[in-house]
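Here the complex is missing one protein chain, while the rest keep their positions.
Going in written order, the chains are labelled A and B, and every chain counts its residues from 1.
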Amino acid sequence: MPVEHLVILGAILFCIGLFVVLTRKNAIAVLIGVELMLNASNINLVAFSHFDPDLLQGQVFALFVITVAAAEAAVALAIVVKVYQYFQTADLDKISELKG
Amino acid sequence: MIELKDLLAPNAFDPLIYWILALFAFPLLSFFTTGLLKDKASVWSSLLLGINTCISGYIAVTYWGEMGTSLKGTWFEIGGTVFNYSFLLDNAALIMLVIVNFISLLVHIFSAEYMRHDKAKPRYYAFLGLFTFSMLGIVLFHNLLFIFIFWELVGLSSYLLIGFWFEKKSASLAANKAFIMNRIGDLGFLTGLMILYTQFETLDLGAIEFMMGESQIEDGNWVVTYFSNGKEVIHVLDGRWLSAAGIALFCGAVGKSAQFPLQIWLPDAMEGPTPVSALIHAATMVAAGVFMLSRVFVLLDAQALEVIAIVGAITALMAAVAALSQFDIKKVLAYSTVSQLGYMVLAMGVGAYDAGLFHLFTHAFFKAGLFLSAGIIIHQLHGLESEGVKFNTQDMRVMGGLKQHLPITFACFVICSLSLAGLPGFSGFLSKEAILINTHAWSVEKGGGYYLIELMAFATVILTAFYIMRAVMLVFTGKFRLPELTGVSDIAGKLKEGNRTLLIPVVILALLSLSFAFGSTFDAETSWLHKAVETPSGAMVPTKYAAVGQAEMLESAGADHIWLAVVSIGLALAGIIAALLIYKPGAKLAEAFDSKREPVSPLVQVSFYHWYQDVLYTKVILKFILTQSKMLAWFDEKILDGCVNLLARTQVVVAHLTGMFDRYIIDGFVHLTAFTSGKVGQLTRSIQTGNVQTYILSAIAMLIMLLLWFAF
Partner (left out) sequence: MTFATIILYCFIGLTLLSALYIAFTKNVLYAAFALILTFLGVAGIFMLIGAGFIAISQILVYVGGILVLIVFGVMLTNRLKGQQVTTPSYNKLLGLLVSGGLLFIFYKAIIEANFGAIKWIESAQPESPGLESFGMKLMTDYVLAFEVIGLLLLLALIGAVKIAAGARKEVEDAS
């Protein structure tokens, strides 16, 4: 099977993730979108690594991405919980402290 | 030719260094650790001091010898300049070592009782440890730099102890006074060090003495030639600097040993606890000055020695006069110390190095004994004080008739007093005799007006005997005046003799004030202590500037030896008898003493106010400075301020003009700019919705546009 197919899958997943991030109001849903985007990048890394068995850089990098994603999820959820307690909502459109 | 490096070279390792370090370590340990202890502080620090006394005794016995043992080493090196340390254990240092440790130990033991109820006892003992430590530094080191360091430490610890009861305003003021007066003296000391360093490039006393011996006077210039790091160095200074160096070094002693005109701090220093006074007056603080003088003795030229002799004689007489009319028992003793120090300095000045040091040693014992006896009296009287009954425990007007209540203290006080007065059979006689003989020989040698110095020395003898017997009579004989003054009649019955802790040190000191402790009753020359400290033969200063040697002078006046002794004994007896007659129980003066107030007669006032020196300093010098500063203030206010104000007014006018320009023209531009940026800001602000997703959206949209622009 050609490598393009996997790469296109990655692109589609990334764009779906981006769409979710852009449109959802709930912070948790946004986080789901972010996880999708991270996974999409992993697909790309592993796909290319498939053709490069000796170096395995792609796989190693994918592992790092997974780790960072785990860290990010933990911190992000902690922040979401905290934000919820502070603003009594997890809806991002109602949290507009940055409004100029 | 000498190489400086060789003079400073460290000598072979000597286990003595461990003993010396131990000597320093114990008092320092006492300083650092007693603060941690509460009630055990006195036992602990006395124990440490006891060990130290044993060590010093051992060292003194082991290293007792003619030449002295010296120990040198390199401290550090900067470039080619070597800073070394050196110790010299000659007989004088060994005796001093034992005396400092021994008297400090006695004071420690005495204080255990005296300070029993003081809350700050650990602090007190810590300071005592520091004091002893600093004094040992002066005694042991043979390098002027180190001596100066420890000199300052002595000043600091005396400041801390005089101001020990700093809650009392007078105590903290007295501490300040002592410190400042000492600083004035130290300035001179420092100057002396600078002169010596300029000439010799080192402050090691051994090296300086050697090179001083090699230096010469050529055409009124003081020339030193030596090799420094292989290069030949020739230092030339005007010959007067040699005298200046000696006088400057003496200034240090003037401050520390309370000589005229800086002696006024010592009577005020009585604000400290009485055992501290004993320590200051006997072994540590004031002795430091005289001992330092003995260390630099060979560097003093004829002119400096003359100044020293004159200052010493003046101090001795002035202080003796001041002691005549004091009410405070400690003040009497303080002035007597100043007077006796005057004797020691006089001895140094007339070239009697041995007599001066000998008097320092004997004085240490009997003066410590006097102070500790006074301490017992004060302590026991203090015990009589209660809620309703308050009085000044140091005032002789409340005492009288204490012989019955404090018999042992009385005995000790009298022994020490007779020693101070200089009666045969007591140690004071030996050393004072030696000083008087040397002074006489010196006066004969010099002739003319110099007989005045001798006259002053002899006048002081009779005054000394008088004032100390006056104190004895007023304190111990007659009737006890306190019951009458306070109106409490049964108070006398409560007065008891001090306990053993108080009495043992005093008894020991009294025994050491007897002349048999020093081996001879009538002739100082045959005393072992006197023999131990021989005057350095031949001064090191160039012959042209050197003073006449002691041996030559004594020879020329040798025949007068016997009648001098007779005269001085006669004078002392005269003083004692006069005091006995005037103040004997029932005599007019003794009876009226309790109602006596500050004197009216100008002659007595001179004595009571210590020649108005304090008043002179505050009224004249302060007034002069104040008037001067007032004038300066006037000049400042009228003329300088006028100029400044004019300048300021001009400035204000100019400022108004520039302000107008600023407001209308420059500000106009600024306002315009601000207005424009405000508008732009409002525009851009509307984009900031505060919603993160909108930001991401626009960012990605921009990215897409960029990619489209690049790719297609």
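Convention: a contact is a pair of C-beta atoms (placed from the backbone, for glycine too) under 8 Å apart; a residue touches a chain by one contact, two chains touch by 3 or more.
Just so we're clear, the structure is a prediction, and the values are computed from it rather than from any experiment.
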Which residues does chain A use to touch the chain missing from this display? 1-9, 11-20, 22-29, 31-33, 35-36, 39, 42-43, 46-54, 56, 59-60, 62-64, 66-75, 77-82, 84-86, 88, 90-91, 93
Residues on chain B that touch the omitted chain in the whole complex? 693-694, 697, 700-701, 703-704, 707-708, 711
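Convention: only the chains that are shown with their structure count from here on.
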Between chain A and chain B, what is the gap in Å from one C-alpha centre to the other? 81
List of chain A residues in touch with chain B within their complex: 18, 21-23, 30, 92-93, 95-100
In the complex of these two chains, what residues of chain B are touching chain A? 684-693, 696-697, 700
